[in-house]
Structure formats: C-alpha cells, structure tokens
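To start, I am sharing the structure in question, which I have written as structure tokens.
A single protein chain has been omitted from the complex, and every remaining protein chain is retained in its original position.
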Amino acid sequence: MNGNEFGRLFRMTTYGESHGDAMGVTVSGCPAGVELSVEDVQAELDRRKPGQSMITTSRGEPDAVVVNSGVQDGYTTGTPIGMVVQNKDARSGKYEPYVTAPRPSHGDFTYSAKFGTRNWGGGGRSSARETVNWVAAGAVAKQVIEQSDYDIEVKAHVNQIGDVKAPEVTFDDLREHAEENDVRCAHPETAAEMQELIEEYQTEGDSIGGSIYFEAQGVPRGLGAPRFDSVSARLGQALMSVPAATAFEFGLGREAREWTGHDRNENWEFDESESEDPSGDEPRARGDPRPVGNKHGGIQGGITTGEPVYGELTLHAPTSIPKKQRTVDWETGEEKEIQVVGRHDPVLPPRGVPVVEAMLYVTILDFMLLGGRINPDRLDGQAGEYDTPYHPSSPDNE
Amino acid sequence: MNGNEFGRLFRMTTYGESHGDAMGVTVSGCPAGVELSVEDVQAELDRRKPGQSMITTSRGEPDAVVVNSGVQDGYTTGTPIGMVVQNKDARSGKYEPYVTAPRPSHGDFTYSAKFGTRNWGGGGRSSARETVNWVAAGAVAKQVIEQSDYDIEVKAHVNQIGDVKAPEVTFDDLREHAEENDVRCAHPETAAEMQELIEEYQTEGDSIGGSIYFEAQGVPRGLGAPRFDSVSARLGQALMSVPAATAFEFGLGREAREWTGHDRNENWEFDESESEDPSGDEPRARGDPRPVGNKHGGIQGGITTGEPVYGELTLHAPTSIPKKQRTVDWETGEEKEIQVVGRHDPVLPPRGVPVVEAMLYVTILDFMLLGGRINPDRLDGQAGEYDTPYHPSSPDNE
Amino acid sequence: MNGNEFGRLFRMTTYGESHGDAMGVTVSGCPAGVELSVEDVQAELDRRKPGQSMITTSRGEPDAVVVNSGVQDGYTTGTPIGMVVQNKDARSGKYEPYVTAPRPSHGDFTYSAKFGTRNWGGGGRSSARETVNWVAAGAVAKQVIEQSDYDIEVKAHVNQIGDVKAPEVTFDDLREHAEENDVRCAHPETAAEMQELIEEYQTEGDSIGGSIYFEAQGVPRGLGAPRFDSVSARLGQALMSVPAATAFEFGLGREAREWTGHDRNENWEFDESESEDPSGDEPRARGDPRPVGNKHGGIQGGITTGEPVYGELTLHAPTSIPKKQRTVDWETGEEKEIQVVGRHDPVLPPRGVPVVEAMLYVTILDFMLLGGRINPDRLDGQAGEYDTPYHPSSPDNE
Partner (left out) sequence: MNGNEFGRLFRMTTYGESHGDAMGVTVSGCPAGVELSVEDVQAELDRRKPGQSMITTSRGEPDAVVVNSGVQDGYTTGTPIGMVVQNKDARSGKYEPYVTAPRPSHGDFTYSAKFGTRNWGGGGRSSARETVNWVAAGAVAKQVIEQSDYDIEVKAHVNQIGDVKAPEVTFDDLREHAEENDVRCAHPETAAEMQELIEEYQTEGDSIGGSIYFEAQGVPRGLGAPRFDSVSARLGQALMSVPAATAFEFGLGREAREWTGHDRNENWEFDESESEDPSGDEPRARGDPRPVGNKHGGIQGGITTGEPVYGELTLHAPTSIPKKQRTVDWETGEEKEIQVVGRHDPVLPPRGVPVVEAMLYVTILDFMLLGGRINPDRLDGQAGEYDTPYHPSSPDNE
C-alpha cells in the first residue's frame, strides 16, 4: 500500500533515503534453520555497490550491512531479520539548487506533488539507492532457496545497451561470464562493445538505456495463483518496481504479437529421460508430459511448467546527466539551465543485475512458501518438532 | 494470495469457471452515493461478450449480470456489491478428450500440477471467461470516476495484429473510432487490414497475436507509492494478469533501451496556460512546472505527473486452434494428435480492449482512494455527515 | 480493509444485506481434493437459520445455498468457491419508519454517518443475517479439517444467559448435549432454566444477553505468529467481529487479573503416555514436555501448545425489542416513541453457536495452512503431482 513492502509470506519492508542516515530492511517470514552470515548478504551488496568500476558512480559507500535480529549463532530463527546499512558518503548539500527546481525526468516534482514536501538530497526516497535493501533481502531469499531441497538458480546479465545487443547465451554462459566484466554481459565480445559505447556517452556527459535478461532454472512446476497472483503478474510487479523500468517481458515477450498460435504453441511429449518420478510414489510409465520448447517462458496459464522462467527488463537511461538541460524554479518563477553534476551512473543495467536477481529470488521463494514447497516455519525437520536451539553454548552467547 | 483478488481499497474478488454454473465478482470498497444501474455494467459486458462478430468465438452467452447487493434505489450504499453472471452455453462434455491429454500451451497441465486435479471444461478457471468479472468490476470503477470531481478517461484500442501495425492515433481517434470496427482499432484503414489478416489465419485454422495500446487522460499528479506500489508496478501486475499477456510497457517501453538520457529527458517549463491553480488556493504566478513532452508515459519516480498515462500490452495468439497438434495422454501413456475444435477466438486483443480498460479503471480508482482524492466512504458530502438514504419510499421498496 | 474479508490463506469475502436480494460468500484458498457437497454446507446453515424454535425470529428463510464454482463432481478444485443464498422473506417496507429515526443501539445511525446513506431494510448490511456467509465458509473449512490428517474438532455451547450460568462441562458433553435443546446449552438442566428465562423476557417484549463457551481440541502445537498474528490476536479479531460481541476471553480470561503468577503458571512434565512421537522420527525417551493443566487456554506466547484452545464470547442482548423506547427523526426534527415490532430473536447465543464454531474453523484452518500443516494447494498427494481430475466422466458432465 505504502510502496515499501514486497512479498506475501516472504516479505521485505524497507526504508531510507539516498542521503539520509541509513537504509534499512526488515525481512519477515524467513523460515528458521537457514544458515545465514553477514558475509552472505555483504557479498550480494558488493555486487551492487557504487564505485566498483569506471562505469558506475564514484560515490564512496562501503554498504556495510549490520544484522540486528532474526539470526542466532549463524542460523535464522524464523523471526524477523532487521538489517541496516549506514549511508557514509551522503552529501545532500549539493542538491540544494534543485530544491524547488526539479531535475528533468527525476521524481523531484512528483514526490513534491504527492507529499507536499520531499527529502531532496540526491532524490531522497526516489533514488535507486533504495535497492540496497532489496539486494539484502534477496541475499536472504537466495540462502533459503540454496539450502532447500530444490535446485533453483537465478542468473541475469545485461543483454542490450543502446543499440548494442548480445546474442542469445546459455545458462552456463550466464554462470561463467556475467560477472567477468564491468558491464555484466555474459557475452564477452559484446561486453567490450557495450563498455565502449557507455564510455562514449559518459564522455559526452550523457547516459544510455539498456536491458537485462533474466533466467531462473529449476523452478518446480505448479507455482502461481492465477490471475492476479500468477507468476507473470507478480514478476511484473516485482520488476516494474525496479527504478527506471519501462518494459517487462517474459517468454517471447513483445514479439509474441507477431507469432501465430500454431507456431507459438508447443506440443506435449513424454519426458522419457526421467528415470523416476521426482515427486515420489511410483514412476509414471513414460515420464511426465513436457512441452516441446520453451517459447512460453516457463509459465502457462499463469502457473510454472517446470521449464526455465525467463524474460527481459528494459531500463531507461539514467536521468542524472551533466549535459545542459532546462528547468523552472517554482519558488522564484525563473526558468533556468541545469547541469546535474555529481557522481552518477552513465548506465543502469550493470548494477541492476544483482537487483533483478534479488527480486527474482524474493518472488520465487514467496511462491515456494505459498505453494507449500518450503515450510514457512522451518527449513528442516518436521512441523511441530522442537530441537535444541542452534549452538546454544557457543562463545558468542557467553 | 489466491489469485482472485485485485486492488487494495477498491477491490474485486472473483470466482467462476468457463463451463461452470456462474461467474461472480464481489466489489469491496466502492464509495457510497454513486449512481449505478445494471445497465451501466451490462453495457461494458456487452463490449466483451462472445459472439459479437465473425472474429470472436460463437459461444452463445448473453452475459446478463445480476446485482445482488450494495446498490439501493440506483445508488451504491458503500457496502460490497455482489454480482453474478450465469453461464448459459456451457458444454464441458466436448472437453472430455483433453482430460488427461493437455492441450498445447494451455493451462491444462499446470493447473493439474498445482492442484492435483482441475476443472477441465473449457479450461475451467484458466479460461479468459474469468475476465467477465473484471469488466463488471471495471464498470463500477468507471462510474465512480465519472461521477467524481475528476475528469479522468481511459481508452484503449488494438494497435497491432501480427505484423500489421497501426500508426499513432490521438485520444480523439480512440474516442471516435475504436468501437467502430470489429477489430477495435482506432485507425480505420489499419482495422480493415487487421480484419483481413485475422480472417486469413482463421480460415487456415490458426490464430494470431497482437497488442493493445491504452491511455488514461486526466489522472491527477501525485498518485502512486514507490516502489512496489508505484503506478507502473501496480499497472504491471494488473495488465500482466490479463490472459495471454507476455509484455507490459509504458511510455517509451521497450524502446527506452536505445535512447540516451539527454534525448529521453524532458525539460521543465511553466504551464502558462493555467488560468488558475486547480488544486485551490491562490494561483501560482506562472503556472505549474510541466515536463516538455510525454516520453515518460505520465509516471516519474513511480508517481503520476498529470500527463496522460499510456503504454502497450502484448497478447500472444490464442492457443485453442483447429490445426493439428500433438499431445500425450498421461493416463494411457499414448501420444496423440489433437485438434481443438469448438468455438474459439482467432485473436485476443479486440475482446481484450474492454478488459484492459476495466483493469485501468480499477487500478486508477484504487490509487485515487489511496491518495485521498476520492473519499473511500462516500462520493459526495462530508465525512461523518448523514443524509436521508436514497429514495427511501420509492415503489421498489414497498 | 473493507470489513467483508477474513482470513489470509483461507479467506472469505462476503456481501449482502438483510433484506436485499441475496447473501454471498467467496471462499478463496480452499485446497483441492476436499469432498464437499451442498448438503455439508446446508447442514451448518440449518443450525443457524431463523425460525428453528420458539426462541428465534420467525422470519421464514430456507437459507438454501447454491454453489456456483470451485467444486467439481463433489470435490473442491482449489479455485474459489462462490456461494449464494437468496433472501426469500425480505420485507424491507416495514422498516420505513426508521429510515431517518434510528432504532436505539442499532447500527442505523452509524452506518448513515459513515456512508451518508444506508440500506435501511432490517439493518441492511449491519444485520446479523450477514453471518449466514460465515457459516457457509466455516462449513467448507470444517470439511477441509475433517478430511485432513489432523483430528481437530471445534464445539461451542451457550454457557450463560442473563444470570443463569452453566457449570463447567466436558468436551463430550458438548458433543452430546449442545444440540439437544433450543438454547444450545450442553448442560440440560441449565438449558431448561435458560429457556424459561428467555421466554420470560420475550413475553415482556424485552431481550437478554448471554455468552458462548468454545473449545477446539486437537489443534497441533506450534501454530500462530506472535504478536499481531498470534492465535489469540486473530481469534480476538474473528470473534469480536460477531454481531453484538462485547468481550472476548481465552483461558482464564478476565479472571486472570486476580491470579498470582505462581498459581497460574503451569509446570512442565513429560507426557509419558505417548507411545511414539506423532511428528515422525524416533520417539523421544520420555515423551514431549507438556504443561500440567490448561489455565493457559492452549496458547502460550501467542502460539498453540497442543492443549485445547478454549474461551468465551459475550454477546449483548438483541437491540430489536417490542418494548417502548424513544428516538428522534433527523429529517423532521421530531422526538418520537419507537417499538421495534417484527420478527426478532430474544437472545443471540443459541444461533450464535454455529457462527462461533464457523469462525473458529476458518481461523484454525488459516493457521494450519500458514503453518505448513495442510498444503495450501491440495489436501492429498504430493505438491507438483498431477492426477486424473475427479470423476471426469460422471453423468453430471455429459
């Protein structure tokens, strides 16, 4: 309702402004018994953090996370996990020229129109700095999933910057190459081209748009509650929440409009490779029905088929650019020139990759809990069964 | 959570299967004092109903709506509005061949994988017949908005079928031409081309994809709660819920990936045309700041700017086609040929237009209530003030 | 938010006014595979329905329920269950004198103050007739629970009317005697006294308050999410929703204020009776810890202990009474005498018993789903496993 909560059973609630004191996220509904360290979370935050390369903002934020609750002796306890990241390099003063003179295409004016006021330092709450919270929550979700009985893996990479477009890549490419370069494109040659293009715009004082391809492997069939809580509808909400998102697609996406039913439809065949039924019981004679191909993007009728869930998210160019633009000051009535100098990203997708992965982990885990695949109370053991609390006499507790 | 609820303060809860007894929707949170007749709802249902032209299914459903509650003497009372549409031309028997042999690219298998069973008549709950509920709820939302102090109008039309693409049209074109032809394309010549293309595929026993362009005018600035409840995120959820949706875009949409920041950004100027400030008080000297252009699609930082909100929704081709396809029967272990004969749409967007409009009305009204623009309890009058109930001695009540 | 929804995963959404066309309830989140007949629901409605004895209103409502969706060939399909009960004996005309002259202690004025208007026939939406929806939803919840692996049973009876108070009864008494008499008191002698008292007040044109004792046996330990979703907090909401409720207590209830910690506290002992651990694995050497006694009412720290959950709900006297009272007409400015003639209950608890049981079944099932004890998608079988839909070729489907 208030824009700072996402998820149903697995749920994050966030706060914080770009140049405020701290960012914070409460993760509610994380099952007990998940091994979770500060390092697990920090590792993901480091992938998103500013200043990691020449093509990210130079703002100096260590983004060091503190875990205030919900974890005991290295394991989650099932109760809310409160995390805080202090803002260390906030310099809101430099935003003072824009207090009543909105920067082009930012949220400055709309926030003021909604609330009458706004936190104006660096865009305040409208800044993409907020996604630090999402990545922290996503890191928790990832741990839950990785330690579950399911073999689910989410990967994303940058598949287009401006008019430079990567060819299709395999999931193995995503695993191996996506983190190899500053652009986070899993196709090395394209990455080099993208890098060049970005630097060109950066030099001009401009910025450029791009897109992220995402894929989730191992999502079990049968997740999602059509219609309004279908996997596609909830992914739509999740990913359209990403700052600068203007288009969400899954499967054939926008191209589906040009396909005929016969060409797009996928016949069913038996998955004869299955030696036994993974769901238990006796194996079916000829394996499970399986669609021939995955133009459907892993979702049919709003519910997962068991095939990889994949799609794309388009992010427009960063709106903070040094090039001259024009605005008006509503206080003085003046028209004026504006140059948004400072420390800004010339392109969003590279740092958006861990954000998109985080939102996918959160969304998928939420569906896993709602679909009864992972017990909402505890990752291991039997509902109602009690154990000795984790490491009760570890030195930490003395 | 369960897929059949949408909206927060203005909320619909739906039920019903394609060949079940009836479809039903409960509208909760409709303010009191809105003039509402069965005809208002029926008019919208008639736009969506089957059998309206040669390019829609010939299933014979009058889609006559009954209003069970929440309306008294022609006005809403603020309490839930229960509506029911009986299914009259259900023939689930003809779906018996597919009970354990899923139709290609339908929800047959995924529903069975989720629930262990499914209502298999005509796709049961997975059928687009469900949208009859949405259109009924949307008709209520439309009445609330039209009777409010705001001048909001939503229009949609079919802007692409296969590779036939309509040129850009004005909002007046949408108003005048969208309902003139069976395709619901506001550009008459393109409509004719589309019609031809559809008939071609229909004759071949095939179907074709397409897309819907939507636009909402008059949405006041300041609506939306970034991030997860931004207008774009909630529209994303709303429209990705539409059966067969594979891509949601707003503003520049997918193309934004190819634009630079400088080209996409929109300067601010004073809206000097404003004679007085519509929000009350004294007019500002030079009018309000207003972005030059609307490549941003009416949303900046997740919040409305006051410019028209527009975008596109891609719907893949209908999956029910008479052409031969192949499937497997999980009961018998047989592979078999399948021809989905029956009464099916060869293309979805024409009947999708009223569905998209309904979802927009519901979403926008919900934001209007959440943003305090329309009182959640009553459309007219002062909170806490009591009146004589509507027409208390009308003959209807005797 | 709008007052007509209860439950999270298992959820009911209701509509309808006392003298409107129909009452309706949508049950969302019912697992698939539950055997459910109209008779199951009707049986519970019959326990609540008017006109069943001399001490209930004589309004002639058959309360015949129609199931519009969500059930196929006698089994739930996992999709929403839409139910409708037509109002057959509505006579709103006789409420015309009260249109602008509110009846003492009814919701007439407050509904008008909230909405500006109201449905004034028989109290409209404020009438206890609304509970017909709850009982229908509760009947579904009861079936789910009864067909689950858990042996949970809910019983309630009337334990006080005016100053006539029943002694403590056993759960077996509740099972055997609660339905034997018109008062629904499981202690036959007290029931007779209560009946006499009620008739006395009825003859005088007055009414009388009372209370309901409820008990749920077999609720497994470990349910509930403290604080705001603890079992006690959610039961508090559930039962304080019952029309005329003024007090909710569990365990020692109000008396707890007079007990010392030492007297109220319950030591732990081993439940040596346990032959084996019901939760699986190897049995614990000495059984599970178990509190000595149940002054705690089955809930400790907001979570169930496995002991019976019990408590009391107080319902004030019916406000519709034939005795002379005074009111004012806000339209005419007149003060006037009022006699609420018509068909009214002289006491609420007897018909409240099935309502309280229904709310308990709904609340408990919701917690069972949230706690991963019953799979939210399907009652039987393995998540992700597909079967042949129920009785696909039964004659009903031809």
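Quick notes
Note that the chains take the letters A, B and C in the order they are written out, and that residue 1 is the start of every chain.
To be clear about the criterion, a contact is a pair of C-beta atoms (placed from the backbone, for glycine too) under 8 Å apart; a residue touches a chain by one contact, two chains touch by 3 or more.
Since this is a predicted model, take the numbers as computed values, not measurements.
Checked against the full complex, the one of A:K114, A:R184, A:R227 or A:H316 touching the unshown chain is A:K114. When the whole complex is considered, the residue among C:Q72, C:T314 or C:N375 that touches the unshown chain is C:T314. Residues of chain A that touch the chain left out of the display are 1-2, 4-5, 8-9, 11, 13-17, 20-24, 26, 28-29, 32-33, 66-70, 72, 75, 77-82, 84, 92-93, 96, 99-100, 109, 112-121, 124-125, 330-331, 377-378, 380-381, 384-390, 392-393, 397-398.
Contact between chain B and the unshown chain involves residues 9, 220-222, 277-281, 370-373, 375-377, 382-385.
Listed by residue number, the positions of chain C touching the unshown chain are 1-6, 8, 101-102, 104-111, 113-114, 123, 125-126, 130, 160-163, 201, 206-211, 221-230, 232-243, 245-254, 256-262, 264-270, 284-286, 288-289, 291, 296-297, 299-306, 314-321, 323, 325-328, 330, 333, 335, 370-371.
Basically, only the chains that are shown with their structure count from here on.
A comparison of C-alpha centroids places B closest to the centre of the full protein.
In whole angstrom, the spacing between the mean C-alpha positions of chain B and chain C is 37. In chain C, 9, 377, 384-385 are the positions where the chain touches two or more neighbouring chains simultaneously.
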